[in-house]
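Of the protein chains in this complex, one is absent; all others appear in place.
Here the chain labels run A, B and C in written order, and each chain numbers its own residues starting at 1.
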Amino acid sequence: MSKTVAIIGGGIAGLETSIQLEKLGYDVTLYEKDKALGGHAGKWDRLFPNRRHATEVIDSLTSRIKDKVQINLAATVNQIKRENGSFLVEANGKSQKADAIVLTTGFELFPANKKEEYGYGIFENVITSAELESMFSSNGKPLMTNGNNPAKVAFIHCVGSRDEKVNRPYCSKVCCVTAVKQAIEVKEAIPTSDVYCFYMDLRMFGPGYEDLYKEAQVKGVNFIRGRLSETSEMEGGRVLIKAEDTLSSKPLKMTVDMVVLMVGMSPLPSTEKLLKDLEITPNNDGFVQVKDYHLEPTHTEADGVFVAGACTGPNNITDSVNAAHTAALEVHKYLTSE
Amino acid sequence: MKVEGKRKIWSDYQKDIAYDRFYYVRSCIRQTVWPGAENIYLRILREVLGKEVIESEHHTTCTGIGYHTEVVPFETLQTVVARNFALMQDAGFENYNPSCVTSFGIYTEILDTWHHFPEEKQKTRDYLKKATGREFEEPKNLAHTSDVIYKFRNEISEKSKYTLINKVTGEPLKVVDHIGCHYAKMFPAKGVGGAEYPHVLAGLVEAWGGEVIDYPERRHCCGFGFRQYLVQANRGYSISASKKKFESMESFKPDFILTNCPGCNFFMDRWQYALAEMEGKTYDENGNGIPVLTYEELAGLVLGFDPWVIGLQMHQVDVEPLLVKMGIDYDPNQKFKGINGKDLGLPESPNNLNFIK
Amino acid sequence: MVNFGYTTLPTHIHDMDKADLGLADSISFEDSSFNLCIACGSCTSTCTAGAFTNFSFRQMCHQIKRGENSQAIAESEKCMLCGKCTLACPRNVNTRNIIRLVRKANQTI
Partner (left out) sequence: MNLHAVQIPFHPFVLPFTIGLIFLVFYIVGKWIYWVSQFSWEDKKKIIRGFFSLKTPQAIWEVFMESLLHRKVFRRNALLGYMHMSLAFGWFLLIVFGNLETRFFTHGRINPPYIPIFFEFFEHDLTSLDYGRFFTFTMDLLLLFVLSGVGLAYFKRFRSKPLGMKNTTKHSTIDRLALTALWLIFPLRLLAESVTAGLYDAGGFITNSIGTFMMTFLPIQHFYYPSWWAYSIALGAFFVFIPFTRYMHIPTEILLIFLRKYGIVEKAIHSTYTQVELSSCSRCGICIDACQLGSDLGIVSTQSTYLIKSIRYDQPTEKLIDSCMACTRCDQLCPVGIDIASIRANERKMIQLFQENSYKYINGYEYKKAKVAYFAGCMGHLTPSVYKATLALFKKAGVDYNFIDRDGSICCGRPLQLAGQEDAAKQLIEKNIKLIENCGATVLVTSCPICAKVFTDSYKLKIPIYHHSQYLLMLAKEKKLKFEKSDLQITYHDPCELGRGLGVYDEPRELLGMAGKLIESANSRENSLCCGGSLGITNISHEQRNTIASITLSELAADKADVVATACPLCKKTFKSASENVRIADISEIMLDAVQENANKIQSEFVQEKEIETIHN
């Protein structure tokens, strides 16, 4: 009888782990709390650094899933219990047995309204990077609430990252390059627009990222080194923003038509409950603590529970796919050594 | 300091320097300010080393200063340089030996241009032909006069009368070197030891018993900078650059500064006087200033030539303290006498810089 | 002294060998949050005084860290102690306390 692996979360990491475990001959039960697979990436329009459509990646992943994977959509896992060396996973009132667990629960976008002085949820044209993506998906360009094209757009980096005031002291790592990508896209969609990025440091750590940054500079995106301190709403829903231009040591204010908050990655609250069930303590930032950061990055403290993707901390898609491969292999080793 | 590291770099930058038959080309500044130095160079080559060296009374400036101050166009520059090459050819020599670092830079730059853009060379041929009816060939070897001294440093050492050892303390003299910017910064491969750790002067000091001091602003410009100096209002930039160098070397208490560029030698020397007069500050302990020597002058001293024949009385910062340290026998009364014994008269005495009559 | 018609230029360099870092040391001893700045400028941009003058808390701290104490102390006087910057700082620098420490340094000078 083949063994069963439960994968919690149908984002990039969950899909990739499913594919790999299925290839290794396991029965896979995939739980996804949303009505569709793909996670956050599925809701994204285009991906950095090469700006391919996110659907390409998601479609490629879903098409490779075969029938040995049982996909449960709109299925929120409420509880995981240990029973005689295996697990009982309870979702939507139904319990299913699993021999190993892979947590691929992902993250939540930082709730931008916690940064009250930025005016998200209060001022009309203050949006998040995720909302900008859906604007690109539906309109191909950003639109102000009054239906006009924004003539001036400001991207605010590090919203919910590197900020102890909202208990997010860590760097979310992907927002810098996302902002640069989106800035280019705004510039391309509305060539007459002025685009500004307010950054503290630009952390372009991956292949092609620095090129993207340079491309943005070439296309006329302006970069201002300073963190947004406060916003006010002006006539016509425009937004007055204030920052220090730290390179010239002067306060700077600017009225823009649209403010895009580059929300960081936050630990998902519902993951916390599962961690409690499995007796795994979260790390300092609230993400899943892996067993050994360098050598066992997909193990957890709990036997038989593996982890991949952004539930371990801010990740990009490549990181998630790599972790998913590793996790699948580790699950295989675990299940065959018994 | 990892000397092995420097030696590695020095070995990477070894240039080809001719052995004999030099076509000597004068420097505008050196022949005006340090005529004794030129004279002693020729005497060392001819009398001490037995080399054949000639010069032509028809050669002109390379127009480098005019070129760098954007007065002389590049085409003119090339043509003037080509004429000087033609003169050497007329004399039947192949080893071009300029005394000026600016000129050395100009020649190097033009030869490199011609190498990459042969059409420029062709153009220059046409211009020269049209203007003077002359033809020219590129020199077989281009070496600065300091390169030549460097090449024969060990021969000079063998024939030397004095060494760079303090006769009183027995310690090696501490020497700071200053290489002209245009010697190797533009074309590092054309300088002995490259641009970052040039060996052309350090090699002389080592060979003659002194100790080279690696001070932080060693690579910094002397402050000449053509345009900065030529306009009076801009001279603040020039003197500030020298000041930065003096401040940087001060704590090492150097016995003298050694230069290979006539302009640098001039500014390192004269700005010490100007700073002393403007700000009341000298960069040695006794108010004498730090003596500044060119490589020819130093070679002359080591070989036992009379300091006044070398022309050291032309220096603003008096060299007598150095002569004492080296144990050189000299006659103070001869300082301001001409070659024929005629009294040249005393220069005006500065207010703040010690002056030895 | 002789006037030749030109002067040497003032040095425009942080000479950290000669810089007086006593104030920086004493402030970071009294309140270690002084060291946590990441130079984002939130404080300056939200600053009530900064709207009227060139006062910059970030720059003031930086000046102290480079030993430019007299400039920093002169700047600090413009602060109204309103505390907005404390709320804006992502690194929880105890800004009001630092201003007080700088002002106190002024008293002892």
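Simple rule for what comes next: a residue touches a chain if its C-beta (ideal position, glycine included) is under 8 Å from a C-beta of that chain, and two chains touch if they have at least 3 such contacts.
Predicted, not measured: the structure shown is a model, and the values here were computed from it.
*Asks:* Could you run through the displayed chains and say which ones the absent chain touches?
*Replies:* For the complete complex, the undisplayed chain touches A, C.
*Asks:* Out of A:114, A:181 or A:203, point to the residue that touches the absent chain in the complete complex.
*Replies:* The single option touching the absent chain is A:114.
*Asks:* Would you write out the residues of chain A that touch the absent chain, in ascending order?
*Replies:* Here the touching residues of chain A are 108, 111, 113-114, 116-117, 119, 121-123, 164-167, 230-233, 269-270.
*Asks:* Tell me where the left-out chain touches chain C, residue by residue.
*Replies:* On the side of chain C, residues 31, 33, 46, 48-49, 51-53, 77-78, 80-84, 87-88, 92, 94, 96-97, 100, 103-104, 106-107 touch the unshown chain.
We take it that only the chains that are shown with their structure count from here on.
*Asks:* Quickly list, by label, the chains bordering both chain B and chain C.
*Replies:* Touching chain B as well as chain C, we find no chain at all.
*Asks:* What pair of chains is linked by the largest number of C-beta pairs in contact?
*Replies:* Looking at every pair of chains, the most contacts join A-C.
*Asks:* Of all the chains shown, whose C-alpha centre falls nearest the centre of every protein C-alpha atom combined?
*Replies:* Here the chain at the core of the arrangement is C.
*Asks:* How many angstrom between the C-alpha centroids of chain C and chain A?
*Replies:* 38
*Asks:* Can you check the complex and tell me which residues of chain B touch chain C?
*Replies:* 232-237, 239-240, 243-244, 274-275, 277-280, 351
*Asks:* In their shared complex, at which residues does chain C touch chain A?
*Replies:* Chain C reaches chain A through residues 38-47, 50-51, 54, 56, 58-59, 87-92.
*Asks:* What part of chain C is in contact with chain B in the complex they form?
*Replies:* Going through chain C, the ones touching chain B are 1-9, 11.
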